Structure formats: C-alpha cells, structure tokens
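One structure is given below, encoded as structure tokens.
Excluded from the complex is one protein chain; the other protein chains are retained at their positions.
Let's look at subunit A:
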Amino acid sequence: MAKEGSGSILQFAPFQSSVDEGFWHRFSSLKLNKFGIDDSPIAISGFFAPCSHPQVSNHLTLLAESLPSDSNEESSIPAFSRGNRNRCSVPGILYNTNTMESFHGLDKQGLLRAEAKKIWEDVHSGKVLEDSSVLSRFLLISFADLKKWSFHYWFAFPALVLDPPATLVDLRPASQWFTLEEAESVSAACNEWRNSSVTADVPFFLVSVGSDSRAAVRHLKDWETCQYDGQKLLFAFYDPCHLPNNPGWPLRNYLAFICARWNLKTVHFLCYRENRGFADLSLSLVGEALITISQGWREHQCVPNAVGWELNKGRKVPRCINLAKSMDPTRLAISAADLNLKLMRWRALPSLNLDILFSIKCLLLGAGTLGCQVARMLMAWGVRRITLVDNGRVAMSNPLRQSLYTLDDCLNGGDFKATAAVRSLQRIFPAVVAEGVVMAIPMPGHPVSSQEENSVLEDCRRLNDLIGSHDVIFLLTDTRESRWLPTLLCANTNKITITAALGFDSFLVMRHGPGPFNSTPDLKAEMPNSLSAVMDNLALTNTDGKQRLGCYFCNDVVAPTDSTSNRTLDQQCTVTRPGLAPIASALAVELLVGILHHPHGIFAEAEIAKSNNGGSSELPLGILPHQIRGSLPHFQQMTLVGNSSNSCTACCSTVVSEYRKRGMQFILQAINHPTYLEDLTGLTELMRSANTFQLDWDDEMEDADDECIEL
C-alpha cells in the first residue's frame, strides 16, 4: 500500500538482536582460558541478511564465529569467511564487565556516543565507500556470570539522529514503483549481485535503471559516475525488516551518510528484501525521503546525537539468558547419568523403578574395600544419598584396594576415611548427597571402662539415629562383632539390611530377613496386652506364616566376642584376594536393587538359583536369593537359604524385646559381659546339651571360619 503525503516523519523499525547459544559458549571459553579478568573491549562481528520472509524480520545475529578465535581451542568452529550471502558481517564491540554492579554502572550514553562517533568518522573519511557495513556498527554490553551460567546483555544499534527528522514523501512496494520490464531487470541484477561471492555480503549499493528499462547494480563508490547513466537512481540496502510500511534500521545511518557526503535533500531508496533466496519486489519497498539538515551537520567535528539501545519487550532493560542446563558441567553430568539409566529401562528393563533408586538413603557401615566399592556401585545405579561410617584413617596400603582413595588421602597421617570417601564421591559425581560420619561402632566383647561409658552410649544412640534416618543399611565392617549392634537395631526397625563379609578367598553376601516383630514398637504399644502377647509369638514367622529369613548371626552358636585380640600375627594381618571385595560389593548392590523391585521388599521369600533353567524367575531382575556364598578357587557361587533362629544373639525375639524394654542399658550389658547374650538366648544351654553327644558340625562351623579378619 502506498503511503503518500508530505510531512509524516519517516519511522524506522529497530534492529532486533539474536544471540546464538554458541556465542556464549565460545565467550565463556575465551573468558576462562584467555581473557581472565581483563575487561577491555573486544571487537566482534554481527551477522544479518535481507528479510527473507513476508511475516518475519531478520535479526542481527551473533554466533560463535562472531568472537575472535581462541588459539587453545581445536577448530571445531569454522572461521567465517566473507562472501556468505546469508551472513553479511557488521563490525561491533563488546564491553563485558566482571560484576553485576559494573554492568549497571557502565556509562551507556557515553559508550553509545563513542560508537556513533566512529560511524561519523567513517562517514566523513570515506571508509563507508570502501566497506559500507560500518554504517551498521553496533555495541554490546554484557555481564557473564560464569558461576551461574547466566548472561546479562544489552545491544545498542547506534543511529545518527537527523534533526529535524527525515520526512516520508512516498513509500510503496517496489513492484508498484517500477514498470514490469524494469522490475524484471532489477530483480535479475539484484540476484546476480547476491549470487556473486564478491558482492553477496555488501549491504549498501546503488540501483540504476536506464531509459531502456535495463537495471544495473553498482557499488556506492561509483555514485558520481552513475549520475548521468540512468534516469532512476536508487540507494539500495539489505533491509532486514519485513514490515510493509516501514523501512529497517540500516536506512537511518544510510540517509545520514548520503546527506553528509553528497548533500542530497531528496533521497530515493530501495529496501531490498527477498523470498526463498530471490529478490522479491513486492516485499521490497521503494520510498522517497526529504531531509533538511541543520548547519551543524556539515561540520565534521560536531557529532550528531545518537539513539539505539534495544528495548526488551518495550522496556528499557537489559536481557538475560540462563544457559546452566547446557553449560553447567554438573547438570550435564546429571542428565548423562540419568540418560544411562533411562536407556536401561527403555531398552532392557521397562519395570526399572528409577524413582526409588533416586530417593532411597543408604547407610554404609565401613568405608574400606567393601564400603568404597558398594558406594560406587550404588551411584552407578542412580542412588544419590549415601552416608559412610568409619572411624579409621586412610593408610598407605589402602588406595590400592579401597577404590575411593588416592595417595593424597594418606598423607600427613591420613585423612579420616569417612571424610575422604565423601570427597571422592563428590568428585566423581557432584550431585551426590554424601555424608561422612567418623564414629566407632560399639561391639560386644570389647568392654568399656566407666569413663568411656557415656561416649559409647552416645555412639549407640548416634548409630540408632543413623539407622532410623536411612532406608537401607550395608554392614561392611571388618569384624564379626561390629555387625552385632547394627543387626539388632535394624531388626528392631525392620530396615533392609545387607551384609557382605570376606574370607581369604571366599565371600558371603546376604540380606537379613525382617525383624521378629512385624509391626513397629509404637504400634504395638497401642494394642492391649493379650494381643501383644500373641504378637510376641510371631517371633519366627511372617504374617503369612512362612519362616522368617535369618540374619548374619542366626547360624551362629557362639555369641560375637572379641575376635581381634590374642590372635597370632598372621591372623591379625590376614588379607583377602583382591578380586573378592569388588565381586562381593557388586553382588551386595545388585541384591539390594532386587529387593527394591520385589513387591514384598524386606519380606520377600528366598529363591535359589536353579542351574538347569536360566531366567525362570518372573521378576525382570531375576531371582532374589537370601544368601550368596562364593568361592574364588572354584569360581563358584551358591545361593542358600537360612531361616531365623530362636536363639539368635542379634535378631531373635528375646533379644529384640529385651532391647525394647531396657534400651541402652541392655546394649551396655551385652558389650561388657561376654556371656550375657549367650545366657539370654539360651545358647549357653544349647551348647551344654550339644556337648553331651556327637554331632557333625561341618556345615555350620564353616561359617565361623569364613568370618576372617581383613586388613
């Protein structure tokens, strides 16, 4: 639609900015590797192209190539070359500050004026005739917050203000201004200009149409010679704007240049726009502008005013973009880890319950060869909440077998294992929620003096709290007796408990059965006494009448005692074959995942591996055994079932109810008096009667031998 009539101010559609993510990636890398805290301005290039769509304007774009190359980077980003028709480059300057305060403190008007002055200089020096893209010079201020991966930025497209402003005499689609023949010739000439790599990215040019309707496209510097060539001479430019009634921003400085350089008062201009890569003369506009310049304009020293800060949704505020999701290494690590597990679920195991793995809290008692490996395996399965308990320090021999430690942890006497382990886990996967507790586990058979009593009771309470606040407990310590108290506490609260124990060349991995009381103590307290008596009788059976699976101590006929003193040197320094700990740890974690996916959880029945049929279990993860005993010399593994024992020193109903009645005093007594537990459970009685006749103890006694000490 033609716009006629004099007097209306020529209004230009502002440039719009678009910053490709790659620009920020590259800039961050430059900042970290090259610039550091240096905040001197950086020369950059912006790219734009003529409008190519009737409904959408083109933007001034910044890409990774906009920035100078980083010599440290491998050249995965091609350097931009001139002559690209879709990327006309314009020079720009970037002022990046190191703090938010300095970003807001920048003298924006001063910076804008400085860039306007550069344009003004280029106008008068004739630089524009050599490289017209300098007319569209731009300014960018920014603050890159590389801790939060957010970028605050603000563009300015300096435009020299004509005072008074130019008025629009006429503006109409080019197809209506040219004759049909002329239009054809103009399109052809422009397409040729656009297709030649020499001129494709020259954004300001001349279009002259002779009386023979033949059009020619010329460089700006040929203006003088064009005067007599044709009847119609248009100042043409690549117009990024698509609007039918307004030309784009580049025309502003173009007009300023034309009137400063050649003192023209009437300017015919062509807003060149395209569609699908070819000149589109119905989208392109031809207009006539009237310029009245003030006296001061012709004086070189007097720089005109400038406007051009980009508005953000109509407001004079900077823009902000947050790229943490694609740049923050921790986030990337998390999404990569999640991807792995999701792939497993998608391709092989649709019933995999990732939510439960992400949310369970695991308590690892012991941060040695077993503890380190179990922690790693848990993280591999997506477990994020891990607590490690160990009172030892990292010794020089540890890093070889305990996979979370390195030599650095051994220096200066050695860091506490619990602390070093947590540090290591966080280095492996920053999103893990890991906690280290430096604490000894009170053990029966290791009596304590009365001065130590309080701290031991404190440790007991602390252990109880830890167990109470976690969902799964792994018993990974190096003595039999250190497993007693945790087993009791877990049996009392029905926590999923998994034990791994190593011999020299054999191992045991097992899950404890549920405790003797299938309801919580609180619930039981609400019941009438007669009912609670009935409940007590549920000692050995689950609610469905089946046998309760046993714990680590159920098979033992002796109470846990001090196994560490009075041993020969070779017994004290026994080691295990290195392959055992990783095998046992891995099995322990796989066993846990099996429990978590079993509909009955801790109450799940035991299954035994049948050698003749593989994969016969209904559950996708396979069978859920009770005990796995492995022998390295035979490269063999057996799955066994052991039911709970009425006389178990750790989980039988007698012991647990005694604990419930007397609490810490009961614990203390068990710790201090070696035979107390045996008397309580009737084991003493059992032994006495057993000694009266011969029995084949072979199978049972093997268990005691397996519990060797590892260093």
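Please note the rule applied: a residue touches a chain if its C-beta (ideal position, glycine included) is under 8 Å from a C-beta of that chain, and two chains touch if they have at least 3 such contacts; residues count from 1.
Assume contacts and distances are computed from a predicted model.
A chain of the complex is left out here; the name its UniProt entry carries, from "NADH dehydrogenase [ubiquinone] 1 alpha subcomplex subunit 1", "Annexin", "Ubiquitin-like-conjugating enzyme ATG10" or "Phospholipid/glycerol acyltransferase domain-containing protein", is "Ubiquitin-like-conjugating enzyme ATG10".
From the set A:Ser69, A:Thr199, A:Ser282 or A:Asn312, the residue in touch with the chain omitted from the display is A:Asn312, counting the whole complex. For the chain missing from the display, the contacting residue among A:Cys302, A:Leu343 or A:Val433 is A:Leu343, taking the whole complex into account.
Of the options A:Pro165, A:Pro244 or A:Gly414, the residue whose C-beta touches the omitted chain is A:Pro165. Within the set A:Leu323, A:Val448 or A:Val575, the residue that contacts the chain not displayed is A:Leu323.
By the touch definition given at the top, subunit A reaches the unshown chain through residues 9-14, 16-23, 25, 55-56, 59, 61-62, 75-78, 104, 108-109, 152, 159, 161-162, 165-166, 243, 246, 252, 305, 307-309, 311-323, 325-326, 332, 335-336, 339, 342-343, 346-347.
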